[in-house]
Structures are given as structure tokens and as C-alpha cells.
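Accompanying notes for the structure given below.
Only a part of the assembly is drawn; its chains keep their places, and the rest are absent.
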Amino acid sequence: TNGGLTLKTRDGQFSTKVGGRLQVDAATYGGSPDMGDGTDIRRARLYLAGTLYRDWGYKLEYEFDNDSITDAFITYNGFENYQIMAGNFKDPFSLDYMISANNTMFMERALPTAFNAGRHIGVMGARNSKHWTLAAALMGDTVNDTRDADDRDEDEGWGWSTRGTLAPINEAGKVVHLGLGFNYRDLQPNNEVRFSQASETSVSSVRIVDTDDLANADTMLKSGLEFATVMGPFTAQAEYIRASVERDNISDADFDGWYLQSSYLLTGESRPYKNGVFGGIKPNRRVGDGGIGAWEVAMRYSSLDLNDGAIEGGEADSMTLGLNWYPVPMLRFSANYVHVLDVDGGTFDGQEPDVFQVRSQWAF
Amino acid sequence: TNGGLTLKTRDGQFSTKVGGRLQVDAATYGGSPDMGDGTDIRRARLYLAGTLYRDWGYKLEYEFDNDSITDAFITYNGFENYQIMAGNFKDPFSLDYMISANNTMFMERALPTAFNAGRHIGVMGARNSKHWTLAAALMGDTVNDTRDADDRDEDEGWGWSTRGTLAPINEAGKVVHLGLGFNYRDLQPNNEVRFSQASETSVSSVRIVDTDDLANADTMLKSGLEFATVMGPFTAQAEYIRASVERDNISDADFDGWYLQSSYLLTGESRPYKNGVFGGIKPNRRVGDGGIGAWEVAMRYSSLDLNDGAIEGGEADSMTLGLNWYPVPMLRFSANYVHVLDVDGGTFDGQEPDVFQVRSQWAF
């Protein structure tokens, strides 16, 4: 019970955990466009999760900030290294999105997370081992039925997603990670496709690039390349994602984005890595125990291009500086400065907003 | 702590439980009308319940799928075999509805559950003993105030509900159950009465029979007859429900429905019975413990008549086949096939849709 309620039976057959997270943000904006300074609860979640009869697992998590179900599934772990999952969970695609929002290097994910695949209801099979992982999922629609009264007799959209990762080196403090992912979606008439992105901030709801609803979208394929490395206190992580939307009777639309981010833990910790994703930082010496916690500085360049032919969603590049303080495990305080280098096209063509934002977080 | 968090003090004065349930469905439809294949989270609930100072109990449960409070009450159990309850809970009426949705024989209740009385805020007194139960409740309105700004000065609706059950035989694996229930509701001008029903599926929101709002409804009386029996691995259950709506200046409206369902547990378990309802199946031999869990096959015929004079809501009959697998306690996987034999009257007159649907469930 060192954070949340975790109970286990002695024989290891059962465990139960009540956990949650809270992220509270404050942000101030400079330059143009005006974005509206203010505060926000970014995430506020509670969950119940556990193990039943050793081989079975379950989870139900709810996001109170926007009243939505996030993780809600049942798993079977009876085959060593394999996992079978059914329910609502993240499509396996994109390292940045697979890493829990509790553990990302910056307060918000990089610009190309505009292409993350989100959560859908479906089934997944996954293989996790020390040096490689492979996950494949067949997904239906999102939890919230996107069909309205007029098209409730239409079938829902569906898709598949797959992600493979390779870690030729995977030791404590020494990791090389490579990843490849594909995410396909068959869109029903009722599914709208729209890509947009804020300037790596969420207190303001202003989106600096935005394609608007893409007409006649039929199917969509996203593909992504991942690279990451850990060398002691240093982490580097990069991704390239491309999204191709096939449209009936109109030319297809292609968009892409990439980012490169790196961080350095001044207090000497290393970013943990397991099953193809990064975990959270645990300080070597805690505040209240003679230490100053863990301190991390980070830097990112990210780019997102939502222009394609007649579609002028805008292209944005931004530079982000970050500082994270982890006084004790489960707590995190962050300060981020984002400078948008240029918006090219779209509503905010030529503008260069600045963001300064802070976050307080507990999570377990 | 073998599922959920249950803690007890040694003297038995206190206990607390955090529990929940998750039901995830996928369905595909055949025939006409088109109903829209897809997936759905059917129920996703968490609750906190417990005992205080031996004689008092409490519960608060929330349904995350549609953001509503379900059970929310306080009970006094200080008189042996008697229970007093205040808060929000199910009106005592109809065996099919009294059985937890975790433990029903099929994924959805039978067609006549269109007449279930739902939950209201009120008080109830109940007597539970081995061979009989009696419950009587006085209920106000539902949790969500049905009055809008225009009629907020009107009184809310109210009603009463009573259910008695008799179990002349009640041993492990040998049960005969008889039940009788009445549910009355005094409708305020703001209360609309409308009966409708889907084809025993909930992924699609298409309703095959539907009376639409009944004009000038004044009061409503539902009455129900229940029969059930358990003989070893065999269970049979049947109900007849009639709903009579009295209307100002118009002829009254009468509707009714019935079902007969039975199941057989191939692996030899018996359906548990207590306090006038059936509980959940616990497999004799678990998966992971040398067994294959419990397997159950089930069959149902149900009928619902929403035609009466000028009101043509439609009459539907359907046949359902079910297969349930309980690999370990608290988990359940189900597959159901529903064939609507005929819709007679209403929007879908003469149509005969088919449903094939599956569910994954954890609950405790």
C-alpha cells in the first residue's frame, strides 16, 4: 500500500488495486494568436484493477475531467510472455502515445500525436519479451457511439493496428529501441476524419493547425517509425508518423510529422524501459530522506504538416524546453516552455505563439 | 480480497468492499431492418459498499457508460430477517429484473423487460426467509429529475411496488419458485410513458417495437406472475407481465408480454437461489486448476405485445439461443443468437431481424 490500495493474497492468485492520477495545469501565453491564460485539470482518473486466479486480469478506469471511460478490459495471461486482451484500450501504435501520460518527458506529447490512434473497443494479442515485442489488435469503434439517430442503422467503423519493437540492447541504464507500427481504419459514412493540434498545451483550446473535417474519407492508414535510446541519465526519443486518407472521388490526403526529444537526469537516475515503452522516474534520493528528488531537463523539436494540396490545415514547427522535478516516487512537478517557430498555412499562418506552463501531478 | 477489495474487522462490526463490473459486447445483425454492426461497453460500474456497526449497511454505485447513479442507499438490518432501505434502488418487481445483469441467463433480459419498473428514490421494507420473501416500497421519482424549467413547480411522480415470492422447495440444486408482483405509479403531467424494446440486443439502438409517448397518461399499474425451478444443472424460468395505463379522457391502454427460458449446465453446476432471486454460476472446476470452467447452454422464447386499439407499437416474438462460459468465478463469456420470429404492427411490421452477439464480462 505505498500509493493506492494494493492488496494481494499470499498465494499470489489475487491482487486488487485502486489507483488514480491527477494533473493540474496553469498556463500563460505570449505572442499571437491570443490563447487565453488560465488553469485546467488536465487529467483526473480513478481505476480499479487486479488479478483473478493468477492468470486473469481486469481494469476499469474513468476520466472524470471529460466523463469518459479510458481503459476497460479483461486480460488472459496464462501463456508465458503472451497476453490476450478484450475491451477498450489504446490501439498499439506510436511510442509517444504508448507511454503513459504520467511518464512523458514533457507535459504534452509532441505535435505528431495529432496522429495517435486513440482507444477503441476490440481484442488484442501481444508478445512481450526482453528484446522484442509484437502486438496486433482488431478494433471496433470508440466507446462513445459516433452514430447519431439518422445513421444508427449503419455499421460502425473498424480497424486493425499492429506495433513491433526491437531492443537489441536492453539493460538497466542502457537501451536501444526501434519500433514500427501500422494502424488502419475503415471509416463508415458516420466517421469524420479531422486532424488538428494545439501548441503542445491544453489549458487553451486554440488549435494552431487544423484540417477541418475531410470530405468523403473512406479508409485511413497510419504508419510510424520509432527510435529511442537510454545511456545512463540521458534519453533520446524520435518518431516519424505518416497518415494517408483515401477518399471517394477525390484525391487522397497525406500528412506527416516527426519529433526528436532528449532529456538528462541531473540527479543521475535512468529512464526505465520495459515491454517496448518507457516507465516513470523514481528518484535515487527522496525529498524528506536527505535528497532533493530527481531533476530532469529536456528539449524537443517537433514538426507537423497538415497541408496537402487543396487542404490547408497548416504546418507547424515548435521547440520545447522542459524541467521535471520528482521529489518522491508518484509525484511530479513540471514546467514547460514552448516556442512555435512558425505556422505555415491555415488560419494562423505566420503566427508564433509562446507557451509557458506548469503542472502538479500525483499518479500511481 | 478474492476479487474487489473486501476488508472486514475481526469482530464483524465493519466491512467495506470496492467492486465493479465490465461488460463489453460485439454484435452483427442479419435480415431487416438494418441495425448497424458494432461494439459497445454495455455496463461499466464501480461501487463502494459495506457494513457499519454490524446493523447498518450502505452502497453507492455509478454506471460510467451512461453517467448515472444506480444503487445508492442505506440499510438497517438490525431486525433478524428484515431489512429497511432508503435511497435509490430497483423497485421490487419482476424476477428477470431483480436478478443482477451479471447473472442473467442471456446477455439481455427477455422482451417483457420493457415493463421493468426501473430504479426510484424511496424507502422499502423487506422480509427474507428461506421459503418466502415479501418486499414493499414507496417510491418517489428517478434520480434524474424529469421536470424541466417549465414544470418545475409541479410535484414529482410517485408510486409503490410490492413483490412476494414463495419457494416451497429450496435446497441446493432443487428449487421451486413462485412470485407475484404489483407496481403502481401516479404520473405527473411531466411524466411521459413510453414502452419500447430492442431485439434483445443493445449494441444497436434500433427498437423493433415502440408505443411512442402515450398521451394523457395518468396512472399506471403493472402486475407480474413468476415461476422458476432448478433441478440440478437444469433451470427453467417464466414470467407474465401486464401493464395498464389509465389515461384522462381517452381509453386506457393495456399491454403484456411473457417469456419462458431454460438452461442446462453441461459441467454439472446448479444455479444458486437465495432471497427470491438467482445468483451467479461458480464453476466446479476452474480453468487453470485442471478444469474447463462451467459451460451452459440456454434457450428462450419471449413475446411482447405493444398493440392496443389505436396504439400500434407492434408485437414481437423472438427465439434466443445462448452459450455461457464461466472459466473462473467472476468471469463470464457469452454468445447469443436471437431470431425475431415476426414483428406484427408498428414501424417494422413483418420484419424478422437476426442478432449474433458476444460478451466478455468481469464482475464482483
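Chains: A and B, in written order; residue numbering restarts at 1 for each.
Note that a residue touches a chain if its C-beta (ideal position, glycine included) is under 8 Å from a C-beta of that chain, and two chains touch if they have at least 3 such contacts.
Owing to the predicted nature of the structure, the values given are computational and were not obtained by experimental measurement.
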*So 2 chains are in place, but how many copies does the full assembly in this file really have?*
3
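The working rule: only the chains that are shown with their structure count from here on.
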*Could you report, rounded to a multiple of 5°, the rotation needed to superpose chain A's C-alpha atoms on chain B?*
120
*Let me have the rounded angstrom distance from the C-alpha centre of chain A over to the C-alpha centre of chain B, please.*
39
_chain B contact footprint on chain A (complex, rising order)_ = 5, 7-9, 13-16, 18, 46, 48, 50, 52-56, 58, 60, 62, 67, 69, 72-74, 78, 86-88, 120-122, 140-141, 143, 145, 147, 151-156
*Note which residues of chain B are touching chain A in the complex, please.*
1-5, 18, 20, 22, 24, 26, 33-41, 44, 46, 64-65, 67, 204-206, 286-289, 327-331, 360-362
